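The other protein chains are all here in position, but one chain of the complex has been omitted.
Let's turn to chain A:
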Amino acid sequence: MTHTAHFKVWRGDTDGGDLQDYEVEVNDGEVVLDIIHRLQATQVADLAVRWNCKAGKCGSCSAEVNGRPRLMCMTRMSVFEPDETVTVTPLRTFPVIRDLVTDVSFNYDKARQVPAFVPPKGVPAGEYRMQQVDVERSQEFRKCIECFLCQDTCHVVRDHEENKTSFAGPRFLMRIAELDMHPLDAAADQGLVRSASAQEDHGLGYCNITKCCTEICPEHIQITDNALIPLKERAIDRKYDPLVWLGSKIRRRQD
């Protein structure tokens, strides 16, 4: 089955741009990325788009389709009516480079600000022992393909450029939760309390659990329920528990 679809694609660069109209062939089983590729091959050879694996595993082809942040390779054309106009625009939260390609360096900057895994002292490689049930929580977050759709949709930064310096975004708050829940992470031995740092250094407090990130996650990771809320709880527990408070002061003094 083949039909002709009406597409509106944002074209432009840092100086601005607008939606342009295209009539393009659609075949059975195709996804939005196939249509963008057909446009490139037949009508607009220099239409800029990022993509890579085309199987929902690399998280490169993020864009907004009819206003919703999605992976173009996993958005089937069959979810639209044949006569429905399909509008494809670049991720709104990040600066446009050209057409559907945005500057996502915000995310790489944030990644660098999260202190890395700290290996446990005295446990040589090959001697790590962890139970499946204990690694599963962090494993869920490690399914993240870094498509940055959650970063794009999060209202804390979506229309608030000013929050970008102090807020790591759902992806990297989840990274902190992942390390915090890693059975062998030894950050605490170095005086780093990850949950407290999420609150103090990475803007966890901005999150008011509207779950937008969880809703659009193409990997169906329960970002809010399994990462952000537990992280908030741990941060708050520490803050209001006088024993923990005292303990942390004493330990810091020893260092």
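Definition applied: contacts are C-beta pairs under 8 Å (C-beta built on N, C-alpha and C of every residue); 3 or more make two chains touch, one makes a residue touch a chain; residues count from 1.
Rule of thumb we're sticking to: contacts and distances are computed from a predicted model.
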item	value
Protein name as given in UniProt for the chain not displayed, "NADH-quinone oxidoreductase subunit H", "Succinate dehydrogenase flavoprotein subunit", "Potassium-transporting ATPase potassium-binding subunit" or "ABC transporter permease"	"Succinate dehydrogenase flavoprotein subunit"
Per the touch definition above, residue among A:10, A:51 or A:80 touching the missing chain	A:51
Touch list for chain A against the chain that is not drawn	13, 27-31, 34, 40-42, 45-60, 74, 76, 97-99, 101, 104, 108, 111-112, 115-117, 119, 125-126, 128-132, 135, 138-139, 142-146, 179, 182, 185, 220
